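Of the protein chains in this complex, all but one are displayed in their positions.
For chain A:
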Amino acid sequence: MAAAAAVMAAALREWAAVAARQEAARREALASWEPLLVSLAGLAEQLRAARRLAWGSSPLGAFGELRERLWRKQRGAAEALLEQLGRRREELRALRDAVGTGAASVLRVYEENAAELGLAETLRRGARRPSLADVLEGLQDVERYYRHLYLESKLLLLSISCDSLEDMEALPQAWKRILERYEEDTVQDVLFKVSLYLDNQ
């Protein structure tokens, strides 16, 4: 049983180290979305204004293809921004996959050693030490957190299209709403739990 516990502890230590790095990466990635979305919203406003303008009667009406050129330029800018956002999204996806494999490997280790460890040991809690069950639960929660975060951000990007300019202008607010739900310190709590578990073996 002690051997099994040691194996578990080693696996968890590895995971904790990786998870801390991933947490930092996540914060960076999320922070980088905001300016991109803000510029996209500004672009949407420009597009709307350009559409509203009565080109024929203004002095700019003399320049025939000005409208089309402006439109093409704005579209180009929007597409560049979307491409960048796509790259950020890929970052989140990579994070999700990494977290997923990490959690899966720890759980696999647990599966192999479950019989040896025994239920009582898994459920044993101390004054300053959470049980192994709590820790494993936390791992699953972290994995789910990353998965859902990726899913929602992907959906947000999918919903952007040049046809609905109002939605594009409202993108920063939408992103803020999403972030509100993912601001909870789930990952931090789990990392604390794991460190408490490992320290008070």
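Heads up, the rule we're going with is that contacts are C-beta pairs under 8 Å (C-beta built on N, C-alpha and C of every residue); 3 or more make two chains touch, one makes a residue touch a chain; residues count from 1.
Keep this in mind: contacts and distances are computed from a predicted model.
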Of the candidate names "Os03g0308000 protein", "ubiquitinyl hydrolase 1", "ATPase family gene 2 protein homolog B" or "Urease accessory protein UreF", which one corresponds to the UniProt protein name of the undepicted chain? "ATPase family gene 2 protein homolog B"
Of A:Ala20, A:Ala114 or A:Leu165, the residue touching the omitted chain is A:Ala114
The one of A:Arg27, A:Arg87, A:His148 or A:Lys176 in touch with the missing chain is A:His148
Among A:Arg51, A:Lys73, A:Arg87 or A:Arg181, single out the residue that touches the unshown chain. A:Arg181
Where chain A meets the left-out chain, the residues are 97, 100, 107, 110-111, 114-115, 119-120, 122-123, 133, 136-137, 140-141, 143-144, 147-148, 150-152, 154-155, 158, 178, 181
